[in-house]
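One protein chain is absent from this view; the other protein chains keep their places.
Order as written gives the chain letters A, B and C; numbering starts at 1 within each chain.
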Amino acid sequence: METIFLIFILFLGGAIVTWMAGKLGNIVQDILFLATILVPSYLFYTNVATGYAIDFNVGGIELSWGINAFGWLFSLIVLGLGAFAAFYAVSFMKGKERRGAFYLNFILSIMAMLGILMSQDLISFFIFWEIMTWSSYIMVVYNGNDVQRIGIKYFVFSAIGAYAMLMAIVLIKSMTGSFMIESLISSYTSFSYDMQILIPVLLLTGFGVKAAIMPLHVWAPGAYSNAPMAYTSIFSGSLSKMGIYGMVIVFTTMLSYVPEGVWFRGVVAWLGGFTAVFGTLWAIKQDDAKKLLAYSSVAQLGYIIVGVAIGTPLAMMAGLFLAVMHAIFKGTLFMVVGAIERQTGTSNFTEVTGLIRKMPWTFVAALMSIIALAGIPPLGGFVGKWMLYESLITSDHYLLVIVIFFSSTAAFLYCYKFLFGFFLGQEEEEWAHVKEAPALMVVPMVILAGLTFLLGTYPGIILKPIANGMQTLGYGMTQGQLWDTSIILNEWGNQVVLQPILYAILGIFVFFVIFVTIKGYKNTRYVTTKDISSSGEVPLAHENLTFSQGFFQPFLRAVEPAMRRQIDKYYTAIANGLESLFDFTRRIYTGNGQTYAIFVIVFVVILLIFKNSIFG
Amino acid sequence: MEDTLFKILDYGVYGTAVLVILIGLYGALVKRSLLKIVIGLSIIDSGINLLLVAIGYLKGGTAPIFSPGYLDNPKIMVDPIPQALVLTAIVIGFGVTAVALALVIRLYRHHGTLHIDEIRNLKW
Amino acid sequence: MDSIWFKLLGVVVSFIVAFTVGMTYMGLSRKITARVQNRKGPPFYQNFIDAMKLGSKTSAIHHGVMQHFGPAFLMVSSVMSLMIIPVLNNGMWFSNLNFHGDLIFLLYIMVFGPLGMALGAGQTGNPNSAIGVTRGLSQMVGFEIPWVMALVALMIQYHTTSIVDLMNIQVESGTWLIFSSPFAFIAAVLAMLGMFRYSPFDIVGAPTELASGPMSENGGKYLFTMMSSASVFAFAKLTLYVDLFLGGASNLIELLIKTFVIYMIPVLYGVVSPRYRTEQSIRYFWGWPTFFGLLAILYAVFF
Partner (left out) sequence: MVGTPVLFVAIPLLAAFLIPLFGMIWKESVRVIPGIVLAYLLVLAINLMNYVMVNGPIVEVIAGWAPPLGINLVFSAFSGFLVTLMVFLGLIVWMYSYRFKRNVDFEPAKKYFLLLMMLITGSVGMVLTGDIFNLFVFIEITSISAYALTAFYTGRDSAEASFKYLMLGSLASAFLLIAIMIIYSQLGTLNMADIGSKMHLMKPAYKIMAIIFLFTALGIEAEIFPLNGWAPDAYAEAPGPVGAAFAGIVVKAAIYASIRIIYTLFDLSGAYDLLIVIGMITLIVAETAAIRQEKLKRMLAYSSIGQMGLVMVAFGMGTEEGVFAALFLMFNHAIIKSLLFLSGSYLVYNSKDKLIKEVNGIGKFLPITSFLFVLGSFAIVGLPPFAGFWSKLSVLTAAADSNMLLIIALVLIVSIIEVVYYMRVVNRIYFFKKDESVSTQRPTLNALIAMITLGAIVLIVGFYPDAVTGFLHRASADLMDKAGYINDVLTLN
């Protein structure tokens, strides 16, 4: 049998077996779950090389699966993060109900994402896309919080996206006679002008929903924050990247053949920029860590979209690198929130404070990820940010770079809020009992956080697959011109050499840490956070010194005009309006049999009156 | 003269049938009592049956029976098929009316009224 | 010349220079402020005395490891900035890491310290510290916009993101960028007002409101490190302005004159202004400074 079928059968069969295995005991279920994630992943990386392809036929439709270097790059995000999240999930789900359903949908999501990357035809692409949608939907409503609003919103937007895509697919089929992506790309230039515009618009809508681009992003904050955190880490980390994957293909193939592509690029890039800004502003406002990270994800996806939409080699590379980085650090951060929520029972900054000494490893993971998120050197986020700015500057997007810069500077605010809210500040009695999360949760987080460190200095590790993937998309050789193992360059030849910088930073840091420690960190005495200089008085135990309410009030006041209008409200208004309208129109079924009989007669009479225009 | 008379009579038959149908429709659509609606429906049926028989009728024709003397000339027989249809339709109409009346009884027991506007528990 | 020890020596020397100059400038600013306010003011070397006093103290308590790391983070930021910013025109002296980073890198390494410091301040548990941090971060969003606009204007005008290249351009053409990109200079200088956090933008420390904000729980060596970091950082920033807009300096004397001139702008602006509220400060930077930043970009694009 073809290995690829084996992989998918293992995924599917494993998912169902894991789902059913609840009665065999939790351990068995956990092992089955991990095996179902790991074994096919192993098979994939050992047996399926890039360039692999297989054609077959279902229901009279030619299908084709295969993988190229670009898909392979994304498979790293999907399977790599998936494996870490799986280990985390095993521990996260301990003692929770509906574990079977969780595992089932987790595996199905991973399978669907791999399937999307493997699909060389639009039908399998769409099938896997939809499997991904509904399996993630079940995860979104999994906790049962506010599902009719958040869940339905997610599904409706997914459906809008998916159906836009489906419309494009059937139009493509009727024009090219085939569902193959190749034939779409090769015959795109021969489409009529209308179709050349319509098809990318529809496809980009479809991908834009998953990539949470404004104005299709309104589902994201609710959905990300409502799913179990173990799942959200791949939801935000890899699932959203599928939208990016699709966008990249649209931009680099179809839209690069027609002059209108420039407009598409501009519009999408600006939408991405606005997504970044407003995502950031709303993230600053949130008091719930999940919501904060959710909005932050939206904002980060905005950067990625800007990168891939601009599409110069450096910008594309920046977008893809940020995509990988975002998968890593946002995956970690959602895990961190999950760990905190598991240990304390809440994820609200206004309730939890001062966990740094209770959950030190979690803090380390959070700190590294946050630094990466903020784009501070020497961690990985900086490399992506740097490439993005440089690419925008060198490709003459001056205003966009300001917008992006504003967004990422403002991102420091919520980064600090996240760290301060959970880990720093007053250590309250209420949380004195909190323990570090189990090892199975901590280890994936710390390893992932370590990856951001590694990639910050040696981005070449991941830039190599990115460059390979970009060559598949028609970009030229970039190694040596735009990047090397530890160097990043812009298109004007300016460079940042990362390795000496890392050594310098570490050297200075260690030097001063030691310097300040001359009389010894050990010699000083740890005092509680209550013991602070408060006009020379030590505050009493019940005095509230926790600063958690109204973080960044002044800033929010300053940007208040920009946040006054919420796009979400407009959608809600439209939805409510439609429901009222439907409530009104359904009154046509009056309940009176006689009325129905009159409808029949009227129907006949109308047909008789207009018979000539109808049947003429 | 006689032809014209027959023609008028022909149309008269059709017209009468249509009139009966319309009366039935009036009953079914305008009257608010369930019983009257049922009656209206069965009047519609009658009108249609009348119409069916009328189109099968051959002026001066005989019964469609292969009896001695007529065997060689089916042309002058009345078309038998509409009559067969009408027979079937009458039977069916009877069945439907029976079911309808049974339902009316049920409805009256349930709602205590025969006014159709009152019987609107199922709507929208 | 290229040996690592020589470079380390360069770092140490430039650090000492920066520390001395920075401390002196800060002392002078205190003196000037005092004179304007009709006070006698401390001697200009007062800061050295303070530093010596703080450095010789021994801390008895700490609030945790992040507080301990905070000053070191701050130091990383200022020393790294110093290493990236060319101190003198000829690349031989104090070249440090000049060729390993560029302006964007510099922007980010410059915020590294305040953020790290913010973590340390956060762990102390003093609400004033956290409030100060939030104010500082908010204000940063304010002044970074015109600042970045100015930098972007320079970058697109001269097609480079490297500070060294920008300096060389000025040396080669003989024209300072303050004359060839005047709007960028205005925007950058206005942004600098926020960067130096002198009145009216001293909302972070805000002595009477927040009891010196993020620093309030730090004393002794912690405070000493912070102080030295601040002076090094001040020197680095002033050097950056000189490098970018005033053609750099070929020797230390020229550098001192130019940096002092630049330094006087925020100091003198500050002595006559009362403190802004945070949102006023942010809005201030999004007003005229951003407008000049836009002008700078337009100027760079069209001229």
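Keep in mind that, in the parts below, a contact is a pair of C-beta atoms (placed from the backbone, for glycine too) under 8 Å apart; a residue touches a chain by one contact, two chains touch by 3 or more.
Remember, it's a predicted structure, so these values are computed and weren't measured experimentally.
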Partners of the unshown chain among those that are drawn: A, B
Candidate in contact with the missing chain, chosen from A:10, A:141 or A:387: A:141
Per the touch definition above, residue among A:156, A:197 or A:487 touching the missing chain: A:156
Absent chain, residues of subunit B that touch it: 21, 28, 34, 37, 41, 44-45, 48, 51-52, 55, 81-82, 85, 88-89, 92, 95-96, 99-100, 103-104, 106-107, 110, 119-122, 124
Contact footprint on subunit A, counting only the chain that is left out: 58-60, 123, 126-127, 130-131, 133-134, 137, 141-144, 147-148, 151-152, 155-156, 159-160, 163-164, 166-167, 170-171, 173-174, 579, 581-583, 585-586, 588-589, 591, 593-597, 599-604, 607-608, 611, 614-616
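Everything below uses one rule, namely that only the chains that are shown with their structure count from here on.
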Farthest-lying chain, centroid of Cα atoms versus that of subunit A: B
Rounded Å distance, subunit B centre to subunit C centre (Cα mean): 101
Numbers and ranges of subunit C residues touching at least 2 other chains: none
Two or more partner chains touched - positions in subunit A: none
Residues on subunit C engaged by subunit A in the complex (per definition of touch): 58-66, 68-69, 71-73, 75-76, 79-80, 83, 97, 99-102, 104-105, 108-109, 111-112, 115, 118-119, 122-127, 130-131, 133-135, 137-138, 140-142, 144-145, 148-149, 152, 155-156, 159-162, 165, 211, 216-217, 221-222, 225, 277-279, 282-283, 286, 293, 297, 300-301
Contact footprint of subunit B on subunit A as seen in their complex: 586-587, 589-594, 597-598, 601
For the subunit B and subunit A complex, residues of the former touching the latter: 25, 28-29, 32, 37, 116-117, 120-124
